[in-house]
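Below is one structure, written out as structure tokens; the observations come after it.
Missing here: one protein chain of the complex. Every other protein chain is in place.
Letters A and B mark the chains as written, and numbering starts fresh at 1 in each.
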Amino acid sequence: MIDDFGFIGFSINNFGLLLDKTMEHLAISSTALLIAILIGMPIGLWLGHIHKGEFIAVSVSNLGRALPSLALIAILIGVVGIGFTNVVIALIVLAAPPILTTTFLGVNGVDRSLTQAARGMGLRGWQTLLRVEIPLALPSIFTGLRTSAVLVVSSATLAAIAGGGGLGDIILNQVAYGMSGVIAGALWVAILALATDGLFILLHRLVTPASIRSRTKRDPAAPARDVAGAKDVSGERVTTVGGAPAAK
Amino acid sequence: MNIIIQAEPVIPDYGQAGECVVNNGAFCADWFVQQWPTIFWPALLEHIGLTLIAIVIGFILAFSAALVAHRYSVVAAPLNGLTTVLYTIPPLALFLLLVPFTGLTVLTAEIALVAYTLLILFSNTLTGLNGIPADVRRAAVGMGLTRYQILKRIELPMAVPAIIGGLRIASVLTVSTATIAAFIVDAGLGSPILKAIQSPFNTQFVAAGALAVLLAFAVDGLLVLLGKGLAPWASRRRIA
Partner (left out) sequence: MMTTIDPEQSSSIVFDAATKVYAGQPQPAVDNLSLTIEAGELCCIVGPSGGGKTTTLLLVNRLVELTSGDIRIGDRSIHDIDPIALRRSIGYVIQQTGLFPHLTIAENIALIPQIIDWDKSRIKKRTNELLELVGLTPVESFAKRYPHELSGGQQQRVGIARALAANPPVMLMDEPFGALDPITRANIQDEFLALKDAIGKTTIFITHDIDEAIKMGDKMAILQEGGVLAQYDTPEAILAHPANEFVERFVGNDRGLKLLTLRTLKRVLNQTPNRPAPMSRADAQASNLPRITETATAQAALSLALNARSSAIIVTSESGKDAVELSVQRLLELGAANAAPSGTIPTGAGV
């Protein structure tokens, strides 16, 4: 067996390196996540608001889940070449669907009587969206953001294949860094992913109005990735957003 | 022991390298067909094997956990937390963290793949079991069914759609994730992809990637059919 705790030594000796790589990792991840939000959320909000396009909004997630990130990166190497851009594009393709789908389901699933009441009171469409639908859809939306963020951080590990940098550089390079290095890198990225998850849980809590928070607090094992409003026993809804791949 | 499989030189010359292959077109059908028995078919089978084992074991574990959590709700939150952590850790990292213990073997890959499925299977199963409408539960108790009878005749059958839903997601995910197993062990569809990445030969990884996607959809479709067969009552549109 190898020196099991060599990774501790490695981490101490190469702290700077690990930190740099973590920063790279975060840079790739945040860029991708941000753009994915900019692409996915408006579409999800709009489709959810007009209550159309459910099949597409939901299928896009199913498709995204089935697509191995490894294959995606490989294909993009041919198209875009290696480097930061390749990886970011791949990550956007992976991250956007969950955001789109959960946003859609959240907005679409807002009780129609509430939106009708709002319109009856004289609110315009976008005002209803802003003041009624989005606040009520926040749990859903944040679930999607959380899923996507973890997914991105996870998948960015593969970035190293395409020369994208990040902690994958260490993990996939045993020749240079030895087993201890690989283990250290793996641990760091695991912690990074868990921290991201935790961060979004926190954000979720901060952002959700207290009144809604108590409403959506069901049994503690309600799937974290399940969507508010997707509770019926027929598997259909539960199927579509049950958690996006962490990295494939 | 190296973790990355060294890439083979590209433009595999198995005789007549056709024009498509020489130009590295996006997908050379003849080359694909030619290599089917040597590269793709074995990889596909391995991939199916990896996925199947992971799902079966994962399901057994998650289902048992869900039954326990259903009966003793205190354990639900901790189990949920544990499976969430396992799910959140990036697969590649998980594979590598296991390597010092279980080596560069299929076992390592399977342990990680199983760990992945747990959250989704556990969560969806538990939601299904707990999701019985209150009036149905009240009627069942009032009619004189024992706790076991309620579980067997009411809760489990009614949870089937949710369970199938979880299986679908978990299966698709596993098919996808199993491609990464190639970093550890030369098995599954990830292998041709990795091999062809270093000096990219498009057809190889496009084909392997496409096969993975198709496999995922096939598994999903099969599970949908299974779901319809096991719970015919759930597929009909609610009228009332």
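Basically, contacts are C-beta pairs under 8 Å (C-beta built on N, C-alpha and C of every residue); 3 or more make two chains touch, one makes a residue touch a chain.
All values reported here derive from a predicted model rather than from experimental measurement.
*Asks:* Indicate each shown chain that the hidden chain touches within the full complex.
*Replies:* Even though it is not drawn, that chain still touches B.
*Asks:* Which is it among B:A115, B:M158, B:A182 or B:L215 that touches the chain not included here?
*Replies:* Here the residue in touch with the unshown chain is B:M158.
*Asks:* Taking the full complex into account, find the residue in B:V33, B:A77, B:L107 or B:V141 that is in contact with the omitted chain.
*Replies:* Considering the complete complex, B:V141 is the one touching the chain left out.
*Asks:* Over the whole complex, note the residues of chain B touching the chain we left out.
*Replies:* Against the missing chain, chain B presents residues 135-146, 149, 153-154, 157-158, 160, 231, 233-234, 236, 238-240.
Convention: only the chains that are shown with their structure count from here on.
*Asks:* Taking each chain's centre as the mean of its CA atoms, how far is chain A from chain B in angstrom?
*Replies:* Here chain A and chain B have centroids separated by 19 Å.
*Asks:* For chain A, which residues count as touching chain B in their complex?
*Replies:* So the residues of chain A in touch with chain B come to 1-2, 4, 62, 65-75, 77-78, 150, 153-155, 157-158, 161, 168, 171-175, 179, 182-183, 185-187, 189-190, 193-194, 197, 219-226, 231, 233-239, 242-243, 245-248.
*Asks:* Given the complex with chain A, which residues does chain B contribute to the contact?
*Replies:* By the definition above, chain B touches chain A via 2-4, 24, 26, 69, 73, 76-77, 79-80, 84-85, 87-94, 96-97, 99-100, 116, 119-120, 122-124, 126-128, 130-131, 158-166, 168-170, 172-173, 175-177, 179-180, 182-183, 189-190, 193-194, 196-197, 200, 202, 205-206, 208-210, 212-213, 216-217, 220, 227, 234-235.
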